[in-house]
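Removed from the display is one protein chain of the complex; every other protein chain stays in position.
Letters A, B and C mark the chains as written, and numbering starts fresh at 1 in each.
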Amino acid sequence: MVGGGQGAFIGAVHRAAAALDGQIELVAGAFSSDAARSKESGAALHLAPERCYASYAELFAAEAKLPLGDRIDFVSIVTPNFLHFPVAKAALGYGFHVICDKPMTFNLAEARELAAIVKKSGLLFGLTHNYTGYPLVKEARARIRSGQLGAIRKVVVEYPQGWLASKLESSGQKQADWRTDPKRAGASCCMGDIGTHAENLAEYITGLQIETLCADLSTFIPGRPLDDDGNVLLRFASASGEPPAKGLLHASQISVGEENGLNIRVYGEKGGLRWRQEEPNTLELLWPDRPAERVRTGVGPLSPEAAHASRLPAGHPEGFLEAFANLYKNFAATLRARLDGTAPTAFDLDFPGVEDGVRGMAFIETVVASSASQEKWVKFPH
Amino acid sequence: MVGGGQGAFIGAVHRAAAALDGQIELVAGAFSSDAARSKESGAALHLAPERCYASYAELFAAEAKLPLGDRIDFVSIVTPNFLHFPVAKAALGYGFHVICDKPMTFNLAEARELAAIVKKSGLLFGLTHNYTGYPLVKEARARIRSGQLGAIRKVVVEYPQGWLASKLESSGQKQADWRTDPKRAGASCCMGDIGTHAENLAEYITGLQIETLCADLSTFIPGRPLDDDGNVLLRFASASGEPPAKGLLHASQISVGEENGLNIRVYGEKGGLRWRQEEPNTLELLWPDRPAERVRTGVGPLSPEAAHASRLPAGHPEGFLEAFANLYKNFAATLRARLDGTAPTAFDLDFPGVEDGVRGMAFIETVVASSASQEKWVKFPH
Amino acid sequence: MVGGGQGAFIGAVHRAAAALDGQIELVAGAFSSDAARSKESGAALHLAPERCYASYAELFAAEAKLPLGDRIDFVSIVTPNFLHFPVAKAALGYGFHVICDKPMTFNLAEARELAAIVKKSGLLFGLTHNYTGYPLVKEARARIRSGQLGAIRKVVVEYPQGWLASKLESSGQKQADWRTDPKRAGASCCMGDIGTHAENLAEYITGLQIETLCADLSTFIPGRPLDDDGNVLLRFASASGEPPAKGLLHASQISVGEENGLNIRVYGEKGGLRWRQEEPNTLELLWPDRPAERVRTGVGPLSPEAAHASRLPAGHPEGFLEAFANLYKNFAATLRARLDGTAPTAFDLDFPGVEDGVRGMAFIETVVASSASQEKWVKFPH
Partner (left out) sequence: MVGGGQGAFIGAVHRAAAALDGQIELVAGAFSSDAARSKESGAALHLAPERCYASYAELFAAEAKLPLGDRIDFVSIVTPNFLHFPVAKAALGYGFHVICDKPMTFNLAEARELAAIVKKSGLLFGLTHNYTGYPLVKEARARIRSGQLGAIRKVVVEYPQGWLASKLESSGQKQADWRTDPKRAGASCCMGDIGTHAENLAEYITGLQIETLCADLSTFIPGRPLDDDGNVLLRFASASGEPPAKGLLHASQISVGEENGLNIRVYGEKGGLRWRQEEPNTLELLWPDRPAERVRTGVGPLSPEAAHASRLPAGHPEGFLEAFANLYKNFAATLRARLDGTAPTAFDLDFPGVEDGVRGMAFIETVVASSASQEKWVKFPH
């Protein structure tokens, strides 16, 4: 693991997610750019002191010298955004598979370069667009794929949060600090941090791709250099001759009192659906002229994809960590198949990868460009 | 009453709303453009046959000849949109006060003309933007007015319906038939019928006015001549030097499975709120760093405006008709004060009027223009 | 109308409910035991002064002298409990049909006497167990009747309120005052006022009858002479050889923060259902091994009984008054059929009557007896 020392949020999430199914063991890390802190963080995790490295460079170099089987199998990158690319490039250079937090890189150019590197390396690359790991997100996708909703007409995807409604970064709060800093976060705060999740979720569930968009980003907190809110009109590419779907995406970090309100509604010719991340074990299916159905994790026959992503019986809530763990589970299964020389299943391969990352970075750059433009519709990717 | 014969929807709503508080009695009507049908409709309502007129012209002329006190006090106009203007103009011409269904007229020009006529006449004019009649809509407005939410930053107002997701008008369904007909409905179906409610609700609650907008209207049903869905980015005029609020408005008649899902979320500097028409007796107040509050009709100290608009104790659901009745109640109280020569209270005067109607018509024309334009931002009113 | 003067709650409800459909006109009343107050109340309702009587005795005597067609058609009794019986008896004695608030009488003996009088008179008698007027209560009943849930196994019916959690009656609050006074309310406060609604709802929906019960009533507020909370185990009579259903009923006026939380859950062999009065337009149907369905007023094909009880399209909330009005609507239709010499429909006849009232009074006396007894199971009726 690179990053994720004491006090970091997402590192602990990755570790819990990786541990959940007993298939992955954390054995080495460069948890901080401060060597002592890295050691200390590793000690708290019961790691061998000699495998708590002072830097990612040291980590890769040292581990690569260990015999196969003793060395790490893959690297988790959980640093702030601006380090994703150099760390991933280095890891791949040493022949390590990679799981990386999102957004994938600092900018689109890096993302494209990374995609090329991954492709050339033949190594596995996973990106933690974790919200697609929820069982009922997979159910939603399966229902749409199977045609139950008919051609999709309208998509409304939202990601309201309220935690940056005041100038939290001034208090030194670590999460707020780097996310609002263009040098570490990139071209966008709100759209980079959470807008990309919304974009990824909408495309994952519907199987459609955004084609043009019209964005209005805002910074409501005086002195904050990046956006903390954004509203976007969407037009999707037409699937197989159908009239193109339209939609809205909005994300916010200043919607006071909202927690982590990612949610999506999709309406097709024959039916609709609604899903909310904060109550992830419920998927509502809407039909014309008959009662809505409340699909629940663990109840009745779900799609194989959803069933595969669920660990507990009905009414035993599965949450954020379980969804996150599904990415690790599938990544690990694909990796194991690779190590065993067998073919991974379609279930194993169901984790976001470098192409999702390129698309996410393109989304960020496109909404930033659109927001600055007087042109109504901007092509995506820009 | 003009319009609202047998088979009509909104006429029955107006009658029930007017009757609810025992302050208004229906005594005469021209319920249909078909004289026999008008008579028949009136008979079913236990009206005197001689006061069931063959046309609105006949109604006004005949009633105006009755002695004061025997004649009607005011006219309710519940016809399809294209008749609102001529009927209202005629009624005002005879000196009758008017309550009119929305959208107020067929187009903005008529709306402006009607506003001038009303002003000149000195008569009362009520417009049934009924959703502002809900007690907790008034509570939301009072909370924002009092500054509890701080300066408003973001407004999300939605009005999804699904009833026109198929070509219902082809089946001859009366409601669908006229609403999708440009000759009777005007320049817009979805935005005229329900988008205006969303616009009115957002401005009523926040006290802000939309300044510019960017719209994308759609017609998803082949062969339908008007829009059945629309997505709009909003920018509000700045209140007292604050950074301007932004927002989204979307309305739809093709969101399959949605019923009558008008809802609004408003986020300010200090707090937020959420209200949904389908569960109108709950208003959620959102705060930073402390639990959300669930304000309920009839529970604890509400604002005087909300308390005045509520008839029942806590937990006794008040619905659509009660909210609608609040417009009639306030209109009737204002009218009674006028008849009694007393001053109406602020509560009495709280009903939408001709200026709301002008604004609603301007909204329709502006979103239609914006949708057709390649310009990103269009001024409102256009 | 007898009772329901200014300041009373339920009188205004009855008036609004009766007015809603334009089929009933309030023309006379004895609104208070204080003659001046009765006049004043009637004036506020725009009644002719000569028909605002000083007492119910005067009302009945005077109206009975009017020619048929001019006199009242029926009497609404909305007094405190202890007056229901004498007023009803007098009204029936003069040949007036009666609608009476619940609980029907002061005690079971009176209830049985009243039932005999009604039977002998051949007059109509309606009892406002208003919660059975909701469209989806009728839908629930229709679903069970049709066998969709299979034989019923378990019934959980609850009626929590919190308004008497402190000694409100000491403040002189009128509603609290008479309900906690054994001389005016009868043998029970909580079970009489709301427990009977729960009992009536459970039996109406399931079509089953309680056979034995085991009650534990409490008075939590020191110095209050009647119960303010009660918990009851239920066993139902077996329907057609099935194993008998069991259940729980609890009602409370000290469940702080609860509003008017009447709700019911029924589980059968093949399916279950849930309905809550505070969100009355939703009925959840539960199935084994497939998604729950959310039945909504106005959506899709409902039973004819439910459709008949609904006035508005989907998503236009119908509430307490509309449900209440359904009792008046059906009573009025039955009365009209009687006046017209035609046969009322099954829909018209769907309102609670004197037998429901007898059962309700028996319920009160049985739970009071059970609570005082050391015997586990007490037969119902006692």
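Definition applied: contacts are C-beta pairs under 8 Å (C-beta built on N, C-alpha and C of every residue); 3 or more make two chains touch, one makes a residue touch a chain.
What you see is a predicted model, and the numbers here were worked out from it, not measured in a lab.
Colleague: Any idea which of A:Lys167, A:Lys270 or A:Arg311 touches the chain not displayed?
Modeller: With A:Lys167, A:Lys270 or A:Arg311 as choices, the missing chain is touched by A:Arg311.
Colleague: Please identify which residue in A:Gly192, A:Gly247 or A:Gly298 touches the non-displayed chain.
Modeller: A:Gly298
Colleague: Please pick, from B:Leu285, B:Ala323, B:Ala362 or B:Val378, the residue that touches the omitted chain in the full complex.
Modeller: Answer from the full complex: B:Leu285 touches the omitted chain.
Colleague: Of the listed residues C:Lys39, C:Lys138 or C:Arg153, which contacts the missing chain in the full complex?
Modeller: Spelled out, the listed residue whose C-beta touches the missing chain is C:Arg153.
Colleague: Contact with the hidden chain only, please: which chain A residues?
Modeller: Missing-chain contacts on chain A: residues 9, 12-13, 15-16, 19-23, 26, 45-46, 161, 163, 258-261, 277-281, 296, 298-299, 311-322.
Colleague: Just checking the interface: what residues of chain B touch the absent partner chain?
Modeller: For chain B, the residues touching the absent chain are 284-285, 289-296, 299-301.
Colleague: Could you list which residues of chain C touch the chain missing from the display?
Modeller: Given the touch definition above, chain C has residues 153-154, 156, 158, 160, 162, 165-166, 214, 216, 218, 220, 229, 231, 233, 235, 243, 246-248, 250, 252, 254-258, 265, 267-272, 285-288, 292, 373-377 touching the missing chain.
Everything that follows uses one rule, which is that only the chains that are shown with their structure count from here on.
Colleague: Compared with chain C, which chain's mean CA position is the farthest off?
Modeller: A
Colleague: Averaging over Cα atoms per chain, report the distance between chain A and chain C in Å.
Modeller: Distance between chain centres, rounded to whole Å: 55 Å.
Colleague: Averaged over CA atoms, how far is the centre of chain B from the centre of chain C? Could you give it in whole Å?
Modeller: So the centroids are 35 Å from each other.
Colleague: Distance from the CA centroid of chain A to that of chain B, rounded to the nearest Å?
Modeller: Those two chain centres are 43 Å apart.
Colleague: Scan chain C for residues touching two or more other chains and write them down.
Modeller: In chain C, 296, 299 touch at least two other chains.
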